[in-house]
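I'd like to ask some things about the structure below.
Only one protein chain is missing; all other protein chains are in place.
Chain naming follows the written order as A, B and C, and within any one chain the residues start at number 1.
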Amino acid sequence: MIRTGKIITAGLMAAVLVLAAGAANAKDKVKVGFIGPLTGGVAVNGIGGRNSADLAVKLRNADPKAKYEYELVVLDDECKPNVAVQVATKMAADKDIIAAATHYCSATAIATVDTYHKFGFPVIVWGAVLPDITYRNKYAEVHRVNGTMINQNDANAELISKLGYKTVAVIHDTTDYGKGHNEYFSKALAKIGKAKIVGTFGVTAEQQDFTAELTQIKALNPDVIYFGGLTPIGVRIRSQMDKLGIKAVFDATSGIVSDAYIQGLGPLAEGTLAFREGAPTEKLPGGKFFIEKYNAQKYDNPPEAYGAFAYAAMDMILNTIEKVGPDRKKVIDDLGNVKDRDSIVGKITFDDHGQNTVAVITKYVIQDGKFVEWDESEYASGKRKLPGQK
Amino acid sequence: MTQLLEARGLSKRFGGVLALDGLDLDVAPNEILGFIGPNGSGKTTFFNVITGIYGADAGSVTFNGADITKAAPRAIYNAGMSRTFQRSRLSLPLSIFDNIMIGNHKRLNQGLWFNLVRRGEFKREFEASYRAARALVEVFEPALASRMFEPVAGLPMIDRRRIEICRALISEPKLLLLDEPSAGMTHDETRELMSDILLVRERNKELTIIIVEHEMGVIERITDRCIVLNFGRKIAEGPYREVASDAQVQEAYLGVA
Amino acid sequence: MDLGLFAQYVMNGLMLGMMYALVAVGFTLFFGVLDVIKFSHGDVVTVGAFTALAAFAGLHQLGFNSPWLDLVVMLVAGMLAMAALGMLIARYLVMPLRSAPALNTLLITLMLGTVLRESVRLFYPQGGNPKPFPALLPRNSIDLGSFNLRLDNVLMLAAGGLVVVGLQFLLNRTKLGLAIRAVAQDEETARTMGINFTAIVLVTFAIGSGLAAFAGVMNGLYYNEINFGIGLYLGVIGFSAAIIGGLGSIYGAILGGFLFAGLQTIGTVLLPFASAYKDVFAFAVVIAIMAWRPTGLIQEKISERV
Partner (left out) sequence: MNGYEPMAEGAERGEKAPAPLWPGLAALAAATGYLIALLAAENQAFIISLLAAGIAAVLAAAWLRLLDRASRSFMDHEDALAGCAVVAALAVAAYFHEDHFVLLLVITVLLYTVATLGLNIQFGYAGVLNFAGASFFGIGAYTSAVLNAHTAIPHLIVLAFGGVLAALIGSLLLLPVLRTRGHYAAVVTIAFALLFKTFLEVNDVLGGPQGMQVPGMKILGWTFNDNIEIGKISLSFYMNYYVVSLLLLIGAFVVVRRLERSWIGLNLDALRLDETAASCFGLDVVRWKITAFLIGNFLIGIAGALFGMVGSFVAPNNYTFADSLILVSILLLGGIGNPWGLIVATFIVVIVPEKLQTIQEYRFLLYALLVIAVLLFRPEGLLPRPVRRYFPGWRP
């Protein structure tokens, strides 16, 4: 029931204080927030995002031209909706925190939008991909720098059809995230009309044993198993597929694009497909700069797939506060008209729902324990073949 | 009808053992009946059967004209029979008053509305019951009467026995069953307790008592009549003196022929 | 439903059932000797599994990697450690509360379970995240129609079976077993027979907790993944299994374990609604069984002295 995330780590706190002392003329302190999953199965992504946001704050505090002294307040949503609402309430209720970069998990992002609206607290979503987060309501408080899951599912369906697969079984977690993937993937696949879905299975995000569902799928004997969910159950399902001797292609979403997936499966990860909106970090306009600075900080965890977006979100918040001052209302107004603003992920433009439009989609296949862009992979070149690949 | 309690062919079996074997007996109103016999001869089982804790395997029990063979403990208590237990069964954390009130259940208004909302009336009932309980306790041990709201856990054995007997008496039963009241007490304590019981009897001539006892002194002193059980069967009946001299009884107790 | 699939479901059910039974047996052993429920048992499973995992990591630090050696070391380390833990729990948490109401023991062990679970989460490196568990058993498999028979599953079932049989032997054929059963029967008499009560209790807790560790490793090998939460789930199911079986009876526990797994599988296959409801179904049946047989399927004798 009452649960709140962990506050910024002591070390981080110390760092901020030191900087505060260092600053020649004591600037006004301004608090900004970050929310993401710091524990649980997707923690690596959350920590990657946390570090990236922290990097943005550090660089700003190091910049003598900055008007304010920023302190980053970090809370953990554990990728659980209920926890997310509690920490969101905690953060939004704290008048000293001006704005925040929030959420990797769609299930938590969609659960909290009403809270942010209720408290008039401006946020920029940095990782969650469910369209509804920005499009279900028209909340001036909610914005998003990364793209939605619609485009990635189009790309996914396209590839599956192109590879000549005919039958697909869908497994999705029953949060809004998984349901969303199921919905958009099914639509996209139907639109192309080459492959058909032979069965759909909803599973809970904490389920341990999938042999029951997989045995039923085995009876359907599909070419492809599409999975709309996050890393932890992705790992379980893939390894239990092997247990039951299911040979189908494992076709997943942005939810498993993280090193944890590969570590969790070892060789079994080979040949898993995944899709993500936005170019790979190193190919982003500011990618080099970001990676350099990030490594310079010696964080014990890579930025992961969405780190760059977390940095961009936090950086945009800081810019806005520098411009209009530490005042929630003013920040909301300014974020209301964002057009072609430069950022490390490229030019950012919010539509009337605060959604940034990201056209690029990256297709991945796991090859030799790495996420490799499909077009550069040996699977595309035909050197290797996925099960049943034409 | 003249008898207060009538048992006919009462039998109770535990696994292989016949604890009661076709027992017939009558208890006349206002008498004090002693129940004696070696351990395991079925005395306590008899109490448990007639109070409805165990169902009888055969036979019938009539109490005050009504058949109570199949009745539940509640019904039997409401009909006017109440008891003490061989091993004291007071509710230790509760106060003396509370323990006695447990015995007063049938005369207290148990309605939810009455208890929660009509606190004025409740207070009147409470004060009346307090006076009654206090008066009863004073018969046994005046010193206890000033400690009505202390937990019984702090009381010595004899006082606990007294409270237990008060708990059985507060509802003014027709028949009182005493199961080894002297168990775990010294001779003097036992003597005191018996005088108390006789005193209660003085005040309420209507009260009928069945007492299970090993202390023959007690039996001799207070019972009008006694029944000797062995292996669940009645082997002798009559005033203590006769019974005590009965050969069978001596055999049962002393094993001499 | 075609035969292969049926066989597949039976296999899944057997694997689950074996794990549940191993946990349930622990509950029933403890209850036998002390008439207490040690609810931390499920989390002992977790700690056992994590200990084994740590042992595995250690071995690889030292540069060993033969699967069989790994397996043996992991099992030994896990089971010994848990046996010790079990004794400590019995000695310092369970026995001191013997005079208190049964509920206190239930609560204190429930809380101990939380302590173990949270400790794994907080103090094991990255303990909050699911951990990959090495697949050490040979993975060869034969396809019989749509039934995929895997060697490692067969081995695990066999091992589990052996452990249960071994336990039976221990309890029914050895002096120690006699002593345990004597204590379970009646503490006082056992004491008068010159049996060292405390020692027997400790040994029993050691055995039960060792079994828990075994179940933990088995769980890891089966799912190739463990997380700090598995114990709560396994513990509750093991407890329910022991209860519906009838506390104090080994057969009851095993029956209960396989029954519960059976219910879950049936819940998936035969029920009209989504397979996700299998646990709802299983627990509903548990509650129904409690209403029907308040002291379990294999009834425990209770007599009240009045």
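Things worth noting here:
By definition in this document, contacts are C-beta pairs under 8 Å (C-beta built on N, C-alpha and C of every residue); 3 or more make two chains touch, one makes a residue touch a chain.
Computed from a predicted structure; not experimentally measured.
Within the full complex, the chain left out of the display contacts the shown chains A, B, C.
For the chain missing from the display, the contacting residue among B:122, B:231 or B:253 is B:122, taking the whole complex into account. Per the touch definition above, the residue from C:93, C:195 or C:266 contacting the chain not shown is C:93. Although one chain is not displayed, chain A still touches it through residues 1-2, 4-7, 10, 80-83, 85-86, 89-90, 93-94, 107, 110-111, 114-115, 118-119, 173-176, 179, 202, 204-206. Although one chain is not displayed, chain B still touches it through residues 51, 53, 72-74, 77-78, 82-83, 85, 89, 91-95, 98, 101-103, 105-106, 108-110, 112, 115-116, 119, 122-123, 126, 130, 134, 146-151, 153-154, 167, 171. By the touch criterion stated above, the residues of chain C touching the omitted chain are 31, 37, 93, 96-97, 100-104, 106-108, 110-112, 114-115, 118-119, 122, 232, 236, 239-240, 243, 247, 274, 276-277, 279-280, 283-284, 286-288, 290-291, 294-296, 304, 306.
One rule holds in what follows: only the chains that are shown with their structure count from here on.
The fewest steps needed to get from chain A to chain C, moving only between touching chains, is 1. When every chain is represented by the mean of its C-alpha atoms, the one lying closest to the mean of all protein C-alpha atoms is C.
In this assembly, A is the chain whose CA centroid lies farthest from the centroid of chain B. Mean C-alpha positions place chain A and chain C at a centre distance of 38 Å.
Rounded to whole angstrom, the centroid-to-centroid distance between chain B and chain C, based on C-alpha atoms, equals 50 Å.
Computed centre separation for the pair chain A/chain B is 76 angstrom, with centres defined by C-alpha atoms.
Within the complex, the chain A residues that touch chain C are 39-41, 43-44, 174, 201-204, 206-209, 211-213, 215-216, 218-219, 232, 235-236, 239-240, 243-245, 260, 263-266.
Residues 2, 5, 8-9, 12, 16, 121, 126, 128-130, 132, 141, 143, 146, 148, 150, 153, 222-225, 227, 229-230, 233, 264-265, 268-269, 274-276, 278 of chain C are the ones that touch chain A when the two sit in their complex.
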